[in-house]
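So that we are looking at the same thing, I have put the structure below in structure tokens.
Complex shown without one protein chain; remaining protein chains in place.
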Amino acid sequence: MRAETVLIRLGKAVAVVAILFWSLFPIVFIVSSSLKPGQDIFAVPPQWTFQPTTQHYVTLWTQWGVFFQGLANSAIVTVGATLLAVIASTCAGYVFSRHAARWLELSIVGLIAVRLIPPIVVTLPLFPIVNRLGLADTHLVLIILYATFFVSLGTVLMRTFIDQIPRDLDEAAAIDGASRLTILRRVIVPLAAPGILAVAVFVVVFAWNEFLFAFIFTGTNAKTAPLVISEMIGSIDGVDWGVLFAASTVQLAPVLIFVILMNRYLVAGLTAGATKG
Amino acid sequence: MKTLQTNRRGFLAGATATLALIAAAPSLAAGKTLNILSHRVHQTSLGEGEADLMAAWKQSNDADLAFTTFDSNPLMDRLFREASLPETEFGLGYLVDNRPTSEIAKLFEPLDPWMEKDAIADFADIAPGLIKGMTIDGKLIGIPVRTATQALFYNQDLLEQAGFSAPPATLEELVAQARKITDDKIATGMILASDLAVFPVMFARAFGGDFLTPDFKLLPDPAAMEQALTVLAGMFANGALPRSYATTKNDDQVTWMQQGRAAFTVLPFARAAQLNDPEQSKFSGRITAVGFPVAEALAGKTPMATVVEAWAMVIPANAKDKDLAWSYIKQVASPETTLGMALNGNGPARVSTFSDPQLVAKNPLATIEAEALANGRGAFPPFPEAARAQALFLEEVQLAVLGRKSPAEAVEAIAARVAPLLP
């Protein structure tokens, strides 16, 4: 290590603080606002010290029961979509990785092209179809849509991950007595775990926060939390900001925790893969 | 590797089973269910549990109400989309009066035949202006159920600090008071959102003009609009409107008033509760309202035509059980339920409700709200290009208010740019 001048060190520190501020400020703002007494949220100048209150959370619980139903729906849809997308992407990525054929290459281009179409273009024509199939306002329709939406990206990702697993391992397992499915389950999946987690993180974050599809295809039974939050923002009899921030905090927490937890595995998994003998 | 066997079936079976488990959906118990597309406000104003205003109706009809609620704009999108399907599960919707164009009105059941068959009690009591707003191409398509009438809110404390013991009676007084409060550095005189047509329209009406009349006359009195823009530009120039005017939103009006950062604003009467909410407001009990004042020249001659927004109940033409829906409408529009909802904070559509002693006791502003409502109307009538027309109008208004264009030029530009969009 060369000695750094004070100026360079200071510069680095400032940069780090700036990045931290940039990425953490919105989160800190939302969480702290949810704990401020209503009067102080938009006080000018901003109140940095305040008596924390759980009042907004109580109001949220008593007046917006529908928000917690929304959270439950979001959870069901997120878990379902993530499982479906991860399973489908892994299977498809495996096929794309292990079989080279012109039409397969074409279909992967197709997969990516589909992803380039703005969702709304697909959504509106789907509306009558979903209604006809009786899927409107079900968890299933969102699970299928979210998974479908991510299978293309997921497949491409999984293909790249699985490409890094030597084919010799498939063949060794085949000779050891494994069927295709067993190879996938016992060799490919454990070794592609970092990729699977990466795909899962994408789908979880997307499904948990998605608004458009949920808005168009659900109403009551499968209504997700972001829809309820949007109702809070647009409330025509006035926004209760404290409750809104409380809801945002509750909505934010699970994904934030999930991403932080997964991030550790993701980084560990990726570096382990890189130095694998 | 081609000789390897794939166990696809086992795999699919597992995946399907997982999904089937997840997708199990709940179901309701009563004999019939009326599915309603509404804003949450409409649901809550009917009360819940013990205080459910519809309890008796539910029992006698053996019916349940299932509300699907959205925010206003998404709600309208969804309502129109549902109504354009071959058939919809939704028996009833809530519609804002600035949306039904001729095209959209066709999606909904004409209600005059239902009125003839089974009339709503004391129908004449519902404000005639509101009924007119829901009559499209000669057909009544919605029954008004909620009104939001714009009022001039002011902070009594701030006015007193500047030495004013009474709210302004004319527009000129309003400008002068706002100016003094600003100059005395007590607060910003007035806060208005820059992205809503309501405010310039109100100022133009205060001078006897308008943006677009119900019979689609664009700028019936251009001089009045020019005066309105001149006043707004003047307020901005001397700080009586916030420096941040260009980015000010409706929600800012509420927080600025609650924080005492502005002395005046224009909001619906119903917002009095939120502005004075002790949990949120630093001036709880000190923010009150009057009708928006007209200019001195018109005072005592022409009443102020304040902006009123109304919601109505509609039946999608493709709904399955219209009898149940009409029964619901009748119940909700009845004088008793109207009063019950008003006590829950809903702006009533019936004139008589405002003078009900119970409501007056609870809401001291009820009387002036009734007066304002009597002469009020929508900001402009619905037509297909309304959104674009509003955007062009606001663009020119902003240029004038910020001083980038003279009011006269702006008025000319409004006339030229909006005219081609009219039906």
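Order of writing sets the chain letters: A and B. Residues in each chain are counted from 1.
Note that in this section a residue touches a chain if its C-beta (ideal position, glycine included) is under 8 Å from a C-beta of that chain, and two chains touch if they have at least 3 such contacts.
The criterion applied here is as follows: contacts and distances are computed from a predicted model.
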Name of the absent chain as recorded in UniProt (options "Sn-glycerol-3-phosphate ABC transporter ATP-binding protein UgpC", "Sarcosine oxidase subunit delta", "3-methyl-2-oxobutanoate dehydrogenase subunit VorB" or "SirA family protein"): "Sn-glycerol-3-phosphate ABC transporter ATP-binding protein UgpC"
Touch criterion as defined above, residue of A:L133, A:A172 or A:I257 at the omitted chain: A:A172
Hidden-chain contact residue, picked from the options A:V66, A:L83 or A:L191: A:L191
For chain A, the residues touching the chain missing from this view: 166, 168-169, 171-179, 182, 186-187, 190-191, 276-277
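Everything below uses one rule, namely that only the chains that are shown with their structure count from here on.
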Length of the line joining the C-alpha centres of chain A and chain B, rounded to whole Å: 36
Interface residues, chain B side, partner chain A - complex: 1, 4-7, 10-11, 15, 18-19, 22-23, 25-26, 37, 39-41, 66-74, 78, 81, 85-86, 89, 148, 251, 254-255, 258-259, 261, 270-271, 273-274, 277, 279-282, 345
Residue ranges of chain A in contact with chain B within the complex: 37-39, 41-44, 55, 66, 76, 79-80, 83-84, 87, 91, 98, 124, 127-128, 131, 136-140, 143, 170-171, 174, 179-181, 183, 215-216, 219-223, 227, 230-231, 233-242
